[in-house]
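Note that one protein chain of the assembly has been removed; the remaining protein chains are unaltered in position.
Up next is chain A:
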């Protein structure tokens, strides 16, 4: 009863400044007996959500990537729950309408509405912008800057983002990471991956220099300059461990010295694979420090996708593992916007990917490999960091879990072995790399986790961002000139223009603007404040039912510089 009444209260309170932030809930999961919501007749569907959530206790964090697992649990525990309603869980958007109606009919005297200011403060809480600094009034980089933002649905959010400028080589790195079964893996990847990439790109001499510096205790050359939002943190405790792994990596690179110039594609693939390998090894070896030991295990047992862009001049490389996506916004000659995919989703919808998985395992497993559009019937992304449950042999998993700390041992999820688990590994972190030569018409790049792509079509994304970045500023001023215009006509014209602009002007950040559309778009493709307000005021237990974590980075390109590069090459 406790949990239910608490959720109820949160939905009914009057809006007020203190409630701008999404209420933080204690990490303790509701007990079974807590699960019956008070006004059960009003919220039949919500009750079921709650129940299924409790069913997922073992999973710790209820996430779509693994939600089959949770439904499995829920099913076994609550046989009376009709199958259909669980199905609704997997289609958040449809479900949403039911929920709203349920709210509308409820005759609660007070209603929870967020004011536009409150909505903005939620949307803007995590926004970050970076503008590439200009020298002598000139920006010689092909990147003008980027906007990024996150909107959590899980608590804590399982998405991560990173952005950094390479200091010892040229170029800029940007990435989004969508974690599942917790945020530990996504966190670790967001902290570590760019170092692995940067090191992979470094020339032999620089590597030697760095190694010498470490050896002699001298100051290290900075490798990356991070562009972080204050909420993007690095774990202090593990930095030593991470550093040692990284150092081992560059020492091996020094030993391997091939003498060839580093190919970006190779570097990206190597870095991805190496990091995943290190995550796996660290978990197997363990750490004498119990906190670190638990941390490396959590990292290895959770998982994360990664979609990383490396921009250097006109060379754009996208390395993608999993189902986040990179999309290029292209402005056609007529000024309209089109989208070009720069990554392939690694999931069941990608036939090549299904084919690849099937090729890697014996024919006998063909049927059990992909079930209900999931790997082994469980995992949505077909490639990921971490997730050692899909990589290690059964023996290894058992050994590590048993020798591991109690928290791990008591956890149902870690103990659970995927069904039909015969020929591991089933999962890889190896990215697919796509190279693209930037053209002046390529105006921006959007990196986003699937939270965005499942609510919006890429064509709409391209249009909204494109109009945001240029449309407003380029809207032609009206001049009456010698034409015959009446006051009424002019008023109508201006009202129309204002409506178009107003939604754009609220945001100073393209990523925020995109999230506003993703969450608040109505059937006409325009932002509906009421809908936005309702979506954002969902209690966090429910938020996850209607949307996923959304993380977006919008990189804006410098067409002048790209044009100049192009001319040089001609």
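By definition in this document, a residue touches a chain if its C-beta (ideal position, glycine included) is under 8 Å from a C-beta of that chain, and two chains touch if they have at least 3 such contacts; residues count from 1.
The rule is short, and it goes like this: contacts and distances are computed from a predicted model.
In the listed set "TMM80 protein", "AP-2 complex subunit sigma", "glutathione transferase" or "Pyruvate dehydrogenase phosphatase regulatory subunit, mitochondrial", the entry agreeing with the UniProt name of the missing subunit chain is "Pyruvate dehydrogenase phosphatase regulatory subunit, mitochondrial".
Per the touch definition above, the residue from A:216, A:486 or A:567 contacting the chain not shown is A:486.
Hidden from this view is one chain, which touches chain A at 475, 477-480, 484-488, 490-491, 493-495, 497-498, 501.
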